[in-house]
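Once you've had a glance at the structure underneath, I'll fire off some questions.
Left out: one protein chain. Kept in place: all the others.
Our next item is subunit A:
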Amino acid sequence: MTLSISDLKVTLGGREILRGVDLDLRPGRVHGLAGESGSGKTMTGLAVLGLLPHGARATGRIALGERDLLGMSAKELNTVRGGEVAMVFQDPATSMHPMLTIGRQLTEHMRHHLGLDRKQARARAVELLGQVRIPGPEAAIDRYPHQFSGGMRQRIAIAIALACSPKVLIADEPTTALDVTVQAGVLRLLRGLCDDLGLAVLLVTHDLGVMSAVADEVSVMKEGLVVETGPRGQVLRDPLHPYTRALLDSLPGETA
């Protein structure tokens, strides 16, 4: 299922944060969204899930297949959110509940969205933990988030996002809080899942290196607008927009 965002505008406190964003996510492809902080990358991700801050007003169209997510009631949106569209946040230490076992956090939404019973949900959770390569999933499922390392926690957060077999995954800076050595593993995992499950992934990141490693298409945002969209090779090697050029030139090293 494709997700297409067209002319998305978000106003918060009288200020226009997004000024007409167009993006298309396709199954089995990773779409990278780059830009400085404050450019509206995260807001775009949050708007898709209806998680915008209180008081924000969104206009335009976010079409998941034939349905417009922006026009949905809260109840309808709840069936989509966590089910068909899932999200992975930046910091796995704060995006998981510290006092619930990861098993609880992995099965809760499965039972709600998929109507599984306790036993089925647990079996699926164990399977998912194996899929994101958590060692000893049978034992791991009864542990708490603090008992895992940062990389493991982010893998578990990805497992939670994947639990209801979403069509679209929004990953907001999924590796920023991780060490580079761990980041490599999480990026490989994301890329593999995208290819195997045919997920449409929106990868929000400021790191053009990360972008270059996993994204198929790259969009660059500036001040609430997408200034450039194109295949990875073209945007990163031969950018058309001066802002993209400036972003690449500001990177340290011999790549410029």
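Couple of notes before you dig in:
Here, contacts are C-beta pairs under 8 Å (C-beta built on N, C-alpha and C of every residue); 3 or more make two chains touch, one makes a residue touch a chain; residues count from 1.
The rule is simple: contacts and distances are computed from a predicted model.
Of the names listed as "Arginine N-succinyltransferase", "Lactose transport system permease protein LacF", "Oligopeptide ABC transporter ATP-binding protein" or "non-specific serine/threonine protein kinase", the one that matches the UniProt record for the absent chain is "Oligopeptide ABC transporter ATP-binding protein".
Note on the undisplayed chain: of the listed residues A:L3, A:I141 or A:V214, the one touching it is A:V214. Looking at A:N78, A:T101 or A:T176, the residue that reaches the missing chain in the full complex is A:T176. Remark: the residues of subunit A touching the chain excluded from display are 36-38, 149-151, 173, 176-177, 179-185, 187-188, 191, 206-214, 216, 232-237, 248-253, 255.
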